[in-house]
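In this view, the complex is presented without one of its protein chains, the others remaining in place.
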Amino acid sequence: MNEIDLDAGHLPPRSRGVIGLLEENCTVCMLCARECPDWCIYIESHKQTVPAPDSGRPRVRNVLDRFAIDFSLCMYCGICIEVCPYDALFWSPEFGYPETGIAGLTHERDRLRDWMQTVPPPPAHDPGAPPPREAQAAGPGADPAGQAG
Amino acid sequence: MTGGQLLAEAARHLPAARCAAEEGTVTMDVPREDWLAALAFARDTAGCDFFDWLTAVDEQDKGLAVVVHLYSIEDRQHLLVRTLIPPEDPALPTATPLFRGAAWAERETHEMFGVVFDGHPDLAPLLLPEGFEGHPLRKDFPLAARAAQDWPGAREPGERATSARSRRRLVPPGVPEGWPPA
Partner (left out) sequence: MVAVDLPLPGRQGETEVAAVPVWVRVFDAGLACCAVEVSAALRRCASQLPGDAAVNVLVVAGTVTDKLAPLVLAAYRDLPGPRRVLSFGACSNSGGPYWDSYCVTKGADQLIPVDVYVPGCPPRPEALVHGLRLLLSAAGDRP
């Protein structure tokens, strides 16, 4: 039994262990909650009017009150991560989170943010592949590997 | 027997059958009274002696379509035999005298769609628990769990949890409009 590796560090990229939420990217579009086949994403929000800085028209934005994923129902299909238009959800390979009570398997915002620390960096593109779109959008002087400076 | 030969033979033996052939599969639509004759033709004349599966499709207004997939191992020829039966009288002769393997397939089709196979040795339910009411795979059998549970995606972005149900709510996929009845 001692040779069984109980850590997630050795797992291949894009392994599906748990889902992390980057709240700053979430605009509460509700697409993940709607597309989830298990109905296991619970989102609550309200609208907030933000005054514009330069006497412009005030904007209305959505404020997230609750974002929870019920991992007792989740089937780890990844539809929520694929459908999110703003890259707010990420896969993490961590798999060791059993609970003694089923309510503990519903992870709320703070726990989903903690999972973001375990999200590995994206794997490098194959040699000869076109550069990633983020680098192309950044303009001709940008360094896609981020090695300069 | 190739697909073309099968079509020719079917036209001779079963004049009421409508056949279509595409890419190694022949589909034969027969009226209900020719059901056993079609299966016997498939097994004895066309050489499709391997029984793969039997099931039904709820075609709603047109009725219930019962489909059998047979295969000829020697000729590598697939054959789908299909018939349409009315939902108010869903009876069909059993295929078990010709294919003994159809026994359990017919039990499942009976409990899921309500098709009665005349002459079946034991049409008891196969997969559903005792006391289950209704035929789940018919189109008019709603998924009660989806209608009873609150859909997390029903709220609009920015809508408060406590807002009254004044506007028309989004219906989750799989629940018919207006279900459950108020």
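Just so it is clear, A and B label the chains in written order, and each chain counts residues from 1 on its own.
One rule holds for everything that comes next: a residue touches a chain if its C-beta (ideal position, glycine included) is under 8 Å from a C-beta of that chain, and two chains touch if they have at least 3 such contacts.
Because the structure is predicted, anything quoted here is derived from the model rather than measured.
> Among A:Asn25, A:Gln48, A:Ser72 or A:Gln136, choose the residue that contacts the chain missing from this document, as touch is defined above.
Selected residue, touching the omitted chain: A:Ser72.
> One chain isn't shown here. Among A:Glu23, A:Glu82 or A:Glu99, which residue touches it?
In the complete complex, the chain left out is touched by residue A:Glu99.
> What does the interface between subunit A and the hidden chain look like in terms of residue numbers?
On the side of subunit A, residues 1-6, 17, 37-38, 70-76, 95-102, 104-105 touch the unshown chain.
> Pick out the residues on subunit B that sit against the missing chain.
So the residues of subunit B touching the missing chain come out as 127-129, 132, 136, 141, 143-146, 149, 174.
By our rule, only the chains that are shown with their structure count from here on.
> Between subunit A and subunit B, what distance separates the C-alpha centroids? Give it in angstrom.
41
> Hey, which residues of subunit A end up touching subunit B in the complex?
These residues of subunit A touch subunit B: 27-30, 33-36, 39-47, 60, 62-63, 65.
> Show me the residue ranges of subunit B that touch subunit A in the complex, using the header's touch definition.
These residues of subunit B touch subunit A: 149, 151-153, 155-161, 170, 172.
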